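Note that this complex is displayed minus one protein chain, with the remaining chains in position.
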């Protein structure tokens, strides 16, 4: 029976690229089930995501053939469609985002394998353990910010993971941390960025009297809250919402927005270019 | 300078189609600016929409070459991207949908050329004429439904048009009418179809106590309110809305939903397959 | 310290009602923290929900005083704001809606006390038990529909509950069942009712080619899928969604829509009048 792969390509744009790539896929007897392309005009880069079915295939050879045909600046990945993404989750004290991810893994609704939950507080432990997930508490007491982060990094490095999910991890990450895991850290920020950058966005939203609150799932880069946005969602609020009610509404948007982003990332539908994403 | 065209292809699906088509486009020295493909698995039909730029080109020859390469059941169109779509608008007594289309043409916000407004009531005349649009009133008084429709058809046939827009034209069209203008009539229905099929959807929505009202833009087929849906949109309402307030909210959704559909149709982004649409 | 109550009143409308009621509340030294009123013009019924704070109060006397002042057709409830609502959950085989409610109770995000989960399938057992909730499986094998329902009713009657939540309970309830628990059964239907009434709404939505799918939380009455709607929500889909992808998107809307409804019901913000709701 045919096996399914996802082919991801980004390459400097030039005339004839689609023809060239699809010719090679055809030569390897691949059937294209679904195909998305996009040209970023500002950067003159071509992006392509193909879902292919093929019977027997030498993936390494296909990749090499594509690489030879395209320019040296191209990036090519060929991914087994069914393989679960390996995930680390970082939390602080809130359960709702973590819980939703745990439930979705439990329910086979998200193609992930949660390797562990690592937390600077103990409050999410009971929930993680209900679902049989390994839990590591790295306390912040009596140690410096640098020491804590260093312990976190050591713990993280024990795992062979695809992505780190910040499920309301309420610590600012240093450049050192972020650079170690480039394009691998996904955060949920509780505002429709770039509104209310930084701490206490709900408090700020309440004080500003906005009529819409939101959440933003984004890759984490050195610049706080400035990383490439994957998904955003919003909800209408009114003068009738207390700060507590804004926070409660916000929790729903947070978990939904992050989960939309996880669906996209897990299905290899997200490319990063500079501080933006291409989402197929 | 390069000229822009849109290539629309639907074809029985087979392996290698994209390669075959893009090879021909390359042979004709076309640059692909934007490309969308979709395979309808149920019907095994491949759909493709390419925006291409090319310097000098024999469009007829390109089309013929594509037609020869693809199976006989394929449909191929090559459309000048800048050419305005020629539109007839049918109205009854309401101004809001008509007005929004008139404004968008006036403002060069929609790439259309409104040839005429044809109405069974006189009430929209003043608005159409403000914008210098030809207006024909075909009264329903003292004539049968068949006679009226026959007069409408005769009037419509005077024009070389691309689409007929039913901008709140509140008459049921006969099969005879619909078959004459297949895939060319676009209607705005004031419900989120298939809820509240038929007459007085707002009244029915009010009586049912729904918390969401909507509108649906669709191609008109023989089966009333059953044609391929192009766009739908909705708005939250509450017990606090009177029937009049529901209707008022509805007017906003109606004009927005139809205008979204017009954007898509005018930019040749909509394919029809059976009672569904593919919208790129 | 002041205690908080919710006063719910519906009464045939007449001039001076608000003054009369608020006078009594003032006489009992109640402070009105929040007040909502609505007059259903069609039925000439006045609805009021007041959140009050008061130090020491004889609730029974306040209720009696209000009852004496208002007409005999009036209904008055005075509810302790902090008291948890007692909930029974009925499930079949799906985990996602159940899971979200369990998580929200676990996280103190919803002011409920889940007494038990009762299911006609065993598949949700493991999830309920993770959260320490009592689970009863009433199998449908080798018994008639009537026998099964009778067993369900017997089990339900063991509990002193406020509401029965049908968390994707996929059995049609008989009139007999519904009448026993009038205005106490809340269902989540996976369509934006009244579209796609009955079985397999996602299949029907897919076949119809709608561009929006939805979910509806409603009280269950004798007429299938015709009960008073509490909340509805929707999501845009496209030709690009397979039936499986529609179902997956639908699961998110289902759990969110039901949870919005539960928030409202649990906070005593929902009145029922005929087949409609007033939602403050």
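By written order: A, B and C. Residues from 1 in each chain.
The criterion applied here is as follows: a contact is a pair of C-beta atoms (placed from the backbone, for glycine too) under 8 Å apart; a residue touches a chain by one contact, two chains touch by 3 or more.
In this text the structure is predicted, and so the values were computed from the model without any measurement.
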From the listed residues C:35, C:67, C:92 or C:275, report the one that touches the chain absent from this view. C:35
Full-complex touch with the removed chain, picking from B:78, B:127 or B:264, is B:127
On chain B, what residues meet the omitted chain? 95-96, 99-100, 103, 106-107, 109, 127, 130-131, 248, 251-252, 256, 259
Tell me where the left-out chain touches chain A, residue by residue. 38, 40-41, 192-196, 208-212, 214, 228-234, 238-240, 242, 275-279
Provide the residue numbers of chain C that touch the chain removed from this figure. 15-16, 18-19, 22-23, 25-26, 29, 31-39
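Methods note: only the chains that are shown with their structure count from here on.
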Heading the list of chain pairs by contact pairs is B-C
Could you work out how far the Cα centre of chain B sits from that of chain C, in whole Å? 41
Mind pulling the residue numbers of chain C that touch at least two other chains? none
